[in-house]
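All protein chains but one are shown in place.
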Amino acid sequence: MSATHEFDLRVRYAETDQMGVVYHTNYLVWCEIGRTELIRALTGVSYAKLEEEGVLLAVAELSIRYHGAARYDNLIRVHTSLTDARSRSVTFEYVITNADSGERLATARTVLISLGRDARPVVLPEHLRTRLTAGG
Amino acid sequence: MSATHEFDLRVRYAETDQMGVVYHTNYLVWCEIGRTELIRALTGVSYAKLEEEGVLLAVAELSIRYHGAARYDNLIRVHTSLTDARSRSVTFEYVITNADSGERLATARTVLISLGRDARPVVLPEHLRTRLTAGG
Amino acid sequence: MSATHEFDLRVRYAETDQMGVVYHTNYLVWCEIGRTELIRALTGVSYAKLEEEGVLLAVAELSIRYHGAARYDNLIRVHTSLTDARSRSVTFEYVITNADSGERLATARTVLISLGRDARPVVLPEHLRTRLTAGG
Partner (left out) sequence: MSATHEFDLRVRYAETDQMGVVYHTNYLVWCEIGRTELIRALTGVSYAKLEEEGVLLAVAELSIRYHGAARYDNLIRVHTSLTDARSRSVTFEYVITNADSGERLATARTVLISLGRDARPVVLPEHLRTRLTAGG
């Protein structure tokens, strides 16, 4: 399966720390925007809408490696891939690069589980799972 | 009225920016902790509990002046005063200092309005208003 | 003087809080992006570049009023105006609206002072001040 999405963002001053680079957890916020946009592209509905319908996707595990540093005002490219979709979980992988230089800054992976409103794991709605995996 | 509360916190690395000081909006997060702790001290109940009971206090306006800079790992003192409590709003004022040097870093003021679960302004519950103003 | 700039952004999940709306300090982060983009538009140089040249603009005071709530995934419009430029300070005003509905969400004002690398107030470089005020 290889549904992918790419978008660019500009680094905010608020995202830097006193080391003069982006604070390390902010790359994970960018990953979240990446999977949101990939879901929108694949399913035609926003994750906001899914939540209203009672489908919550919660991060169950994540890992990230940092290869280089993003800096204030840099243009950053986030490449997101849906790499696995199961009945109760979805896995995304990310490559974050400097959009101007092409330098690879970080690679990450997140596993999300599908929760109902009561915070218990539930099976992903079939129509959603179908659309998520249709790109493969 | 002069109910007050004071607490200390240590500046987190995540709160700094590339200017080498605390990013300016984080002082406002500290103010929020200040009013939460003052409410707990005055009423004996946590704001978390108030929200569960359907009383939301939303920031309607705020202002802050910065006099000096907080830096990573500094011990910071937040002094919070309840300066006005009306039927639908509560005003808090804050003085933020460096706890070691005593240097004044910021002074701020927030007006909060009381909202029901439907996000419309409601009158603060009488028992709450009484306890908030009892410190005066 | 009325140099202005407008840009749109989409609300991130990370920007929400448990009230189901955007956490109140995040509007101020958006204001910062607004003044950064206005400076870029007026002067042709990025604020990142100005900092490298030793010109720091630090927030000295700010105020904001909240009129409505921004929600996750909303498209937000930030309208920034440069309303005053003095030898050592610059004032910006902001109107934040929901880009789809036009609803006004917040109005804000920030005064920034010009600091040198040693964190002392300095006169804004003449070439910069000229370009900032040329839009008037």
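A, B and C label the chains in the order they appear, each numbered from 1.
Note that in this section a contact is a pair of C-beta atoms (placed from the backbone, for glycine too) under 8 Å apart; a residue touches a chain by one contact, two chains touch by 3 or more.
Since this is a predicted model, take the numbers as computed values, not measurements.
Asks: Quick one: which of C:A14, C:I33 or C:V122 touches the chain that's been left out?
Replies: Considering all chains, including the one not shown, the answer is C:A14.
Asks: If I consider the whole complex, including the chain that's not displayed, which of B:T36, B:S81, B:T97 or B:S114 touches that chain?
Replies: Result: among the candidates, B:T36 touches the missing chain.
Asks: Just checking the interface: what residues of chain B touch the absent partner chain?
Replies: Within chain B, the residues touching the omitted chain are 12-14, 29, 32-33, 36, 46-48, 51, 71-73.
Asks: Touching the hidden chain in the full complex, which residues of chain A are there? Just list them.
Replies: Interface residues of chain A facing the absent chain: 18-19, 24-26, 28-29, 51, 56, 58-66, 69, 119.
Asks: Name every residue on chain C in touch with the hidden partner chain.
Replies: Chain C touches the missing chain through residues 13-14, 16-21, 23, 25, 72.
Heads up, the rule we're going with is that only the chains that are shown with their structure count from here on.
Asks: Of all the chains shown, whose C-alpha centre falls nearest the centre of every protein C-alpha atom combined?
Replies: C
Asks: I'd like the Å distance between the centres of chain A and chain C, where a centre is the mean of that chain's Cα atoms.
Replies: 28
Asks: What is the distance in Å between the mean C-alpha positions of chain A and chain B?
Replies: A distance of 33 Å separates the two centres.
Asks: Using Cα averages as centroids, what's the distance between chain B and chain C in whole Å?
Replies: Centre-to-centre distance between chain B and chain C: 24 Å.
Asks: Which residues belonging to chain A are in contact with no fewer than two other chains?
Replies: Expected reply: 13-14, 72.
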